[in-house]
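Complex shown without one protein chain; remaining protein chains in place.
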Amino acid sequence: MSEEVGKRVWAVGDCRIPGWSHGPEPEMQSHEGLSFLNASDRDAELELEVFFEDRDPAGPYDLTVPARRTKHVRLNELRDPEPVPAATDMALLIRSSVPVVAQQTRLDSRQAENALISVIPYASD
Amino acid sequence: MSEEVGKRVWAVGDCRIPGWSHGPEPEMQSHEGLSFLNASDRDAELELEVFFEDRDPAGPYDLTVPARRTKHVRLNELRDPEPVPAATDMALLIRSSVPVVAQQTRLDSRQAENALISVIPYASD
Amino acid sequence: MSEEVGKRVWAVGDCRIPGWSHGPEPEMQSHEGLSFLNASDRDAELELEVFFEDRDPAGPYDLTVPARRTKHVRLNELRDPEPVPAATDMALLIRSSVPVVAQQTRLDSRQAENALISVIPYASD
Partner (left out) sequence: MSEEVGKRVWAVGDCRIPGWSHGPEPEMQSHEGLSFLNASDRDAELELEVFFEDRDPAGPYDLTVPARRTKHVRLNELRDPEPVPAATDMALLIRSSVPVVAQQTRLDSRQAENALISVIPYASD
């Protein structure tokens, strides 16, 4: 049932890695996560740009989402060209070579009990 | 006031059944839930595909949402053609025979106090 | 700066009033809430239908969102033509006489610490 579903451009207005954590890692470590679905028969090459309030954007960060696969990444895992800072107000722009579906999910365990958010970012062609 | 509202294709980028739970079942059991509204006069036949990071997709799983009804399912209830694993990064693609509206809601009770997320997945024709 | 912003049809796939509560009322009472923005110069007359898994829909429930106003309602406040049950899987379909913007927000205080979800429902013309 292969099919191209989604968009090539995704934008996250509120990106932030919470500054500290409670609970066992990696499950309960505070993180800002991005998940992608590539339902197509072609690998998706993604470029991710990180925007800041007071400096030029960082990136691009390169990601591959193989054909007919999902990929879940945490922003603190990105190291090239530079680490993504914690406790910093950011935004994201993602471009993909083929249509994909993105979802942002943040786990905030700064307090003893974790809080979660999840959104479908803004999609564009 | 019968009407066809929604789309035929729905995609979830971040699907995950939390790995453990606190609190009384079934209310407080960690789960990944999908809810559907079929406002039309025709039954909706749904096919759900589960995508993984490191293997081919599972499914299709068949669901029926009767005419003028809602249906709420938990992914751990799906058994055919195979159970949906917990604590695994996944994504979902859902196709319906008639337009429906989908919503994803996850209850995460891995810690003593539960956390919730809910999103309208990405919709397509 | 008056303007007509939004859509005339809104659909909620996952509607549920949590079955019990902790904490002071009304702030911390579990509830399923709907909020509307009517940015236009005309009053918006809304009809809300409640869908179930095992019976015909309830409603319509009538709501008015005055011109240039917001309205926030909790589903447990709706009494006519019948109360909306708690601890029941439901979905919603809302029709408005003029374009409005809707948002669903649920407070779940079944455990000592509350959890929140908020989504923009599916919009249609």
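The chains carry the letters A, B and C, assigned in the order they are written, with residues numbered from 1 in each.
Heads up, the rule we're going with is that a contact is a pair of C-beta atoms (placed from the backbone, for glycine too) under 8 Å apart; a residue touches a chain by one contact, two chains touch by 3 or more.
Treat the numbers as computed from the prediction; the structure is a model and nothing was measured.
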* To do: Mind listing the chain A residues that contact the chain we can't see here?
  => 9, 11-16, 19, 47, 49, 51-54, 56-57, 60, 89-93, 95, 106, 108, 110-113, 115-122, 124
* Structure fact -> On chain C, the omitted chain is touched by residues 1, 3, 5-6, 23, 27-28, 33, 35-37, 39, 68-72, 101-105, 112-120, 123
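Here is the rule we go by: only the chains that are shown with their structure count from here on.
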* Point out which chain occupies the most central position, where each centre is the mean of Cα atoms. => B
* Taking each chain's centre as its mean C-alpha position, how far apart are chain A and chain C in Å? -> 30
* To do: Quick one: report the Å distance separating chain B from chain C, using the average Cα coordinate of each chain.
  => 21
* What are the residues of chain A that contact at least two other chains? -> 113, 115
